[in-house]
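The structure follows.
As you look at this complex, bear in mind that one protein chain is not there, while each of the others sits in place.
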Amino acid sequence: MKSTHANAPIYLDDAATTRIDPQVAAALSACFAARADYGNAASSHIAGRRAQAAIDTARQQLGLLLNARPQDLIWTSGATESDNLAIIGAARFRAHRGRHLVTMTTEHKAVLESFDALEKEGFEVSRLSPGADGVLALSALEAAIREETQLVSIMHVNNETGVVQDIAAIGALCRSRDVLFHTDAAQSAGKLPVDLAALPVDLLSLTAHKFRGPQGVGALYIADRPGCSVAPLLHGGGQERRLRPGTSALHQIVGMGVAAKLAHDRLAANLRHVTALHERLWNAVKRIPGVTRNGSADAHYAGILNISAAGVEGESLMLALEPLCVASGSACNTQSREPSFVLKALGCTDLEAQSAIRFSFGPETSLGDIDFAGEHYRSAVTKLRAIAPAAAA
Amino acid sequence: MKSTHANAPIYLDDAATTRIDPQVAAALSACFAARADYGNAASSHIAGRRAQAAIDTARQQLGLLLNARPQDLIWTSGATESDNLAIIGAARFRAHRGRHLVTMTTEHKAVLESFDALEKEGFEVSRLSPGADGVLALSALEAAIREETQLVSIMHVNNETGVVQDIAAIGALCRSRDVLFHTDAAQSAGKLPVDLAALPVDLLSLTAHKFRGPQGVGALYIADRPGCSVAPLLHGGGQERRLRPGTSALHQIVGMGVAAKLAHDRLAANLRHVTALHERLWNAVKRIPGVTRNGSADAHYAGILNISAAGVEGESLMLALEPLCVASGSACNTQSREPSFVLKALGCTDLEAQSAIRFSFGPETSLGDIDFAGEHYRSAVTKLRAIAPAAAA
Amino acid sequence: MTGVARSALPEPYNQRVRALFEEPQHAGEVVNGPGRRFEGRASESAAGAQIVLAAVVSDGILAVLRFRVFGCPHLIAAAELTCERFEGEPVKKLQDFSVSDLMETLGVPVEKTGRILRLEDAVRALLLQIDRTATNKD
Partner (left out) sequence: MTGVARSALPEPYNQRVRALFEEPQHAGEVVNGPGRRFEGRASESAAGAQIVLAAVVSDGILAVLRFRVFGCPHLIAAAELTCERFEGEPVKKLQDFSVSDLMETLGVPVEKTGRILRLEDAVRALLLQIDRTATNKD
């Protein structure tokens, strides 16, 4: 089963990171001009003011993508930092009002471990389980919110399964109970419509590299509402309204701004493209015996397809799938071989979770890539089953 | 006094930020290749492993610059984050042993405000004043260290004055008292020799953009010694030995690695160059009546020259100095018009501090730039004094 | 469109301020000449700003008007603009002096209002001196 593609990797791991758009790369590189063109944005001289102007433009571009006021957005180093700042920051900011918090078991580690840290500080955290389809029941959230609850954090699109939570309904519920609502939109921003003028969201995290911007830069949206703010995690030079100090990374921010603009312009077309790819891939694999999809087929972002195959061992499947670059479980968990906690929360057994493969794709993915992937997946599963003892798994 | 250079800014603000080296920019841009070339470094597929290999190389390059083991370096978003992580992280890590900490009044805000935050957590902080030359007396530190002291943070090179502290002696004293020693080397790394195999330093912060690397990436050195570690400030995906999670910013880290390599290769030549520029500039301005230099002329990094002029108002001086891009006080403080707290700690009056100008320069600065700057400074001071009432200041 | 934006550069000083600051025609001492010499002074302790307005009055006309300022570019520009506007005018026209008008023309940030008001103090002090002298004479 030696593949003819052995030396040409096919990248189907957009949920881990995307390739920077060439226009983004060009805009970013343009910041590396003469020193007197772009200085430290905090400096009062012309080079500093030029940097500041470019950052202002980027903030407007990101505002446009999210339909948010630029001044309600602050730059961070990525969604990990945004999640930490939103959750730990808001919990501490509102600690005098109450110390109960709510999240979900299938959140990203940056969210879950932020809550773990808060527990050590004496906060009480309720971690709700979604249904077997990965979707959180609104009634479960309703039951979990108490008088002392200050913050609910429920992600928009799940990074492993692509399952979409109804953040409009969740946000409305939170607002009716005077609870802050944070959503981790790392996997949705720039891919699905996110309209912060319409959505009852108080805090929203995103990261540029998931929508073809540079790695290492993200943002946190903080709604301009009474009682909605965060205590900073970092202290220093006063940048980003004192909520996130440090010399502004000009090229990174400019790159994120351009990526936001491109994502905004192409949102509908990109979504159509990945929807077509998704259907094609699912049609190719769904008839393989013992193959099941993980997570809802309805409340779902099309750029991710997560499937398990009975009787196939995960690590061997990953190797047999080369030259496909895909993920088994979250990219962030691959350093350990633990079965994905997200899939286990959806009711998968250890073995089912271990055999899970996440295909994720975007505007750069071609139909040819997808067809090869479907075919290759089928033969890899067939091969490994042929090797395995009859009774296996 | 309209300058013929009015449209060509002359950048003399390297202490705020430097221009990225073209070789660094090229290496960084090379990371924006096909998706299958560089993925998320946490991914197990080929694209992820390629990213991880590039990051490993960068860590080696930085290790070479600092003469440190690569595995003792972790990537951050800059010196602000490194300072916060080192100080808050180490204080919390050792809180069970004692809650007394020592720093200096002329540190960067990222250091000072980290200590402010720790005070709110119940730590006790001693803030030592340097002498009028900006240098901390070892005897003052010796007297400040107590049984309960856990951490001393004293910067290497001051960002406003260029004054150098004797970190070898400070570190040795700390070691003899079993106290951790952190130094903010944002202004020295890549410019002055920093040999961590020889220096008794436990924690060291640096940031790439001060030595011609990209903005938005830095590192923290954590010595591999018993009792030397930090409690993380951010929680999540497990990167950087769980001390600093988040998707590794490949191009940023690669850029910092290359900048470290270039800085290492050119250290002696760069230092000779800025020393020559420094002497030239100081010779040009020192005979202007009422001009004094701020900070020691001996314990000093040559790339920074900070001078005050009696009878001249700072904001008008800054404007009269255009097209020079220079700083009045720290770049991080220019959003406010407060007189520099660093210069006040050295005994400057408010007016002296307000009239202070920091010239800072590097390998890109030419003799012509420096000559123009000296001449232009003289005529700006002369002009403003001619406008001012006789008795002023 | 996706390049680095150069628009909307946040400019601390408008063109008028820059021009007045760069080549102030009325900075300096009053030179000797026909007419009586008067002076109005004021200062702002917070920023250490100091203002001296000096005039030569001849036949009720501000024949010469000069300023000296230790202060920020906005204050220097405001003093220069005041001299420019009132030199050659009758003394009593100085009563039209308006800080809000100056602040608008020069785009002075609101946080500097207090400082610019000290210029009004200097104008008043100058007027008072001229008035007193006139009264003494009468």
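As written, the chains take the letters A, B and C, and residue 1 is the first residue of each chain.
Convention: a residue touches a chain if its C-beta (ideal position, glycine included) is under 8 Å from a C-beta of that chain, and two chains touch if they have at least 3 such contacts.
Just so it is clear, the model here is predicted, and its values are computed rather than measured.
Which displayed chains does the hidden chain touch?
A, B
For the chain left out of this view, which of B:19, B:35 or B:50 touches it?
The missing chain is touched by B:50.
Please identify which residue in B:102, B:262 or B:281 touches the non-displayed chain.
Only one listed residue reaches the unshown chain, and that is B:262.
For chain B, enumerate the residues touching the unshown chain of the complex.
These residues of chain B touch the chain that is not shown: 23-24, 26-27, 30-31, 38, 44, 49-50, 52-54, 56-57, 254, 258, 261-262.
Mind listing the chain A residues that contact the chain we can't see here?
Residues 1-2, 311, 313, 315-316, 319-320, 337, 350-351, 354, 386-393 of chain A touch the chain that is not shown.
As a convention for this text, only the chains that are shown with their structure count from here on.
Considering only mean CA positions as chain centres, point out the chain farthest from chain C.
A
Centroid of chain A to centroid of chain C, CA atoms only: how many Å?
58
Just curious, how far off is chain B from chain A if you go by their C-alpha centres, in Å?
Measuring from centre to centre gives 34 Å for this pair.
Name the residues of chain B that each touch 2 or more other chains.
If we look for residues of chain B contacting two or more partner chains, we find none.
Residues touching two or more other chains, restricted to chain C: which are they?
none
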